[in-house]
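One protein chain omitted, others in place.
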Amino acid sequence: MVSQTPDVVAATGQANMLDRLYDSVLNIYRNHTFRVIIQAIITVWAVVTFTFFLVRLMPGNPIDVLIEQILVQEGISYQEAYDRVAASFDFDPDATALDQYFDWFGDVLRLDLGTSITSPGTRVVDEIARYLPWTLFAVGSGLLISFVLGIVLGMTMAYYRNSPLDHILSLFASFMTGVPNYIWGLLIIIILGIQLNWFNVGALRGTYDVNTTPGFNLPFIVSVLEHALLPIITYVVSTLGGWMLNMKSSTMSVLNDDYVNVAEARGLKDSRIITAYVGRNASLPLFTQLTISIGFVLGSGVVIEEIFVYWGLGHYLFASITTRDYTSMQGVFVILVITVVFANLIADLTYGFLDPRVRVSGQK
Amino acid sequence: MSVINSIFSSIWNFIKRISKNKAGFVGFIGLIIYFIVTFIMPSFVDFDDEPKLDEITGPIGSRIVLAVHVDDVDTYKTMEDLEGKTVGVVSQTGGPIFIEPYEDTVNVETFRWNSRRDGPGIQAGLIALANREIDAMLIFSKSVTEYIDNQEDPELRQLFEDNIAISNPTLGPPHLLGTDTQGRDIATHIVHGGRLLILTAVLGGVISTMIALVFGSLSALFGGVLDNVLTALTNLILAIPRFPLLVVLAGLISFDNTLFLGVLIGLLGWPALMRAIRAQVLSLRERDFVEAAQSLGLSTTHIMLREILPNMISFVAINLIFSITFAMYEQIGLVVLGLAPISDYTWGVMLYFGRTRGTLFNADGASMALAPVLAIALFQVCLVLFARALEEVFDPRLRSAV
Partner (left out) sequence: MSQPMNDDVVLRVDDLSIVYQTKRGNVQATTNISFDLKRGQAMALIGESGSGKTTVSLSLIRKLPKNALITQGQVLYQRDGNVRDVLKLSKRELREFRWKDCAMVFQGSQNAFNPVLKIRTQFEDTARAHGWTDKNAVRERALELLRLVRLDPERVYEAYPHELSGGMKQRTLLALGVLLNPQVVILDEPTTALDILTQRAIIDVLNEMQQRLNFSIIFISHDLSLAAEMADVVATVYAGEIVEIGPVNDMFYDPQHPYTHGLLTSVPKLDHEQDFVSSIAGAPPNLISPPSGCKFHPRCPYATDKCSEDDPTLTGEKPDHLAACWNKDALLEAREEIARKELAQ
């Protein structure tokens, strides 16, 4: 539509039209944002509903199991047991299922996720707030490092394609992607930790050294980095290969694009061409993949954190499953999904910001 | 005859094409080796199920050796040399098992294993040997170091050093990959531990791929409401991190059946591939031959099966391989966490025990975790290399879904 406006127009006095153009572009941009946000909301709604179904309605659901358990253990009446479970899950035992559903929905929106079953009185959301930041820190820095490194190495491979360097990096990349991330974790423990003795893996349990005082002081920060180091390395190593290979093929196709050739003919400096012309365009497809990767890596955190005994959300989820702490489990799952959706939202919006074409066509 | 010929020649062609891509060829050979090791070798190698108390976390290559009195070093070297002599073994170790075939020709003196690790069983045997009460003793190579070299009692140490020598350090067959926390041979576990894992992963991968294929083609061929619904469903499932979902499901419905787990993984694993297949079918639909078929009024089923599917075979095959790697990833991930069945002794279960029994942190026992780690890692790498090579061999334009 924009391109069909008459292009042979008088040169001056077009401020009015310019404004309109700005407006429409801006509007469409808002639309892209709008659409992405709507999708995120729908996803969250669906998952919250799904979780409700899983916990309340599915045969053999946790609520029935718990009631059964209390009945057997304490020999109280069914109603009493039911009320007690309802209190933990924070729903009104006398309401209809539909009302409970709306109630649950409202609770989630208010981030009220009930109280822990195994340690009564502890609010699940408080526990999550304790664990989540560590996971975000480790996964976030791991992804960020591997994304940036992958872009740089992938471009290097494309610029030196078919050289020995490219072949070696390709082989490494295949290894890095092929081997599952928890296998990398175990390898890191066995090789770096035990055989080479570079890290005292046993002492790196948790997220920081309890002898330090949390806050902005050097010993604390150092211990935080120390504890997160191995998980971060694992996230980096297991995702780096994918970015490298993707960036390589993407760069190779961009290098064939006209505008790179023209930029060279325009006498632009190499540094400018590599960054703003090749790098920027070649990395665009990677942002789409980032959305898949975020969910995957956050999800794999459950095993990785367990392997390194890193006390993040994954560790908390696993702990609540082994102790059958259903309310915690449900809360962590919902928060995990919301985190993924939110991270995807940010990636999507960043993409829209980086690629002007998306703002108009609304598609990737 | 000619059928066999043509089959052979097409296989040969395929091998020639894949061998152009070095990495892919390595992957291909690797997969063949894996097939032999995990599917054929189990018929020839028995699963070592015998706990052996003195062989716990034996290092790679450790085995039963023959200890004799220093004066007999040149006399007794094999079991044949010991005909009619007295040979000591320790109960609940590899000794009694090893000596079974020779029980008619030698006298066996059994020393009782004591529940203590440095129990008097071995010690008593060695003392007896040093005093020439018995002629030889079967002892595990790792135990020799532990009981003779590391002996803390100076008197005993002196006694052992003066009187005992190893006359045959390679008497028993070696444990190629060492022994686990129960003294069982890890190599036999590796041989037996792959089949179920691989079959389950293939099951999961096939289910995912089938669903993706059906949904993707339906979506692309019929469009409209069906397409919208399927696409929305796909996006939704894609937004849920799959592994935590499996973990939560494992917490709600305990997975006690490996095959069921495979099916479940398959049922959750199709969305990314469905998108890719939908795009493929959409683009194939635009091609001339499909349009021609449509204009001839051929049915959609016919077009799908006869025109479109044959053109997607390689694409689907490649993505099937990737699906298998994902199914394997998830399955083993759950096992490592202990949330999936550990009754069958697979590589994943070996990892689980390696982790929970702490051999990970024991330099001698590293192989209990390291062996399955490498078995899984190399298998996945072979699959990925092979799939990438197929991608290049078949059609470089077709890119995988992930």
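Letters are used for the chains, namely A and B, taken in the order the chains are written, and counting of residues starts over at 1 for each.
Please note the rule applied: a contact is a pair of C-beta atoms (placed from the backbone, for glycine too) under 8 Å apart; a residue touches a chain by one contact, two chains touch by 3 or more.
Since we're looking at a predicted model, the values are computed, not measured.
Colleague: List the displayed chains that the omitted chain touches in the full complex.
Modeller: A
Colleague: Tell me which of A:Ile168, A:Val262 or A:Ile346 is the one touching the absent chain.
Modeller: Candidates A:Ile168, A:Val262 or A:Ile346; residue touching the omitted chain: A:Val262.
Colleague: Could you list which residues of chain A touch the chain missing from the display?
Modeller: 2-4, 7-9, 11, 14-15, 17-18, 21, 25, 257-259, 261-269, 272, 276-277, 280-281, 284, 354-357, 360
Everything that follows uses one rule, which is that only the chains that are shown with their structure count from here on.
Colleague: Spell out the part of chain B that touches chain A in their complex, as residue ranges.
Modeller: Against chain A, chain B makes touches at 23, 235-236, 238-245, 247-248, 250-253, 272, 325, 328-329, 332-333, 336-339, 351, 355, 360-363, 366, 369-370, 373, 376-377, 380-385, 388, 399, 402.
Colleague: Considering the complex alone, what residue numbers of chain A touch chain B?
Modeller: 39, 42-43, 46-47, 54, 58, 60-62, 170-171, 174-175, 177-180, 182-183, 186-187, 189-190, 193-195, 201-202, 249, 292, 295-296, 298-300, 302-303, 306-307, 314, 317-318, 320-322, 324, 326, 329, 333, 336-337, 340-341, 344
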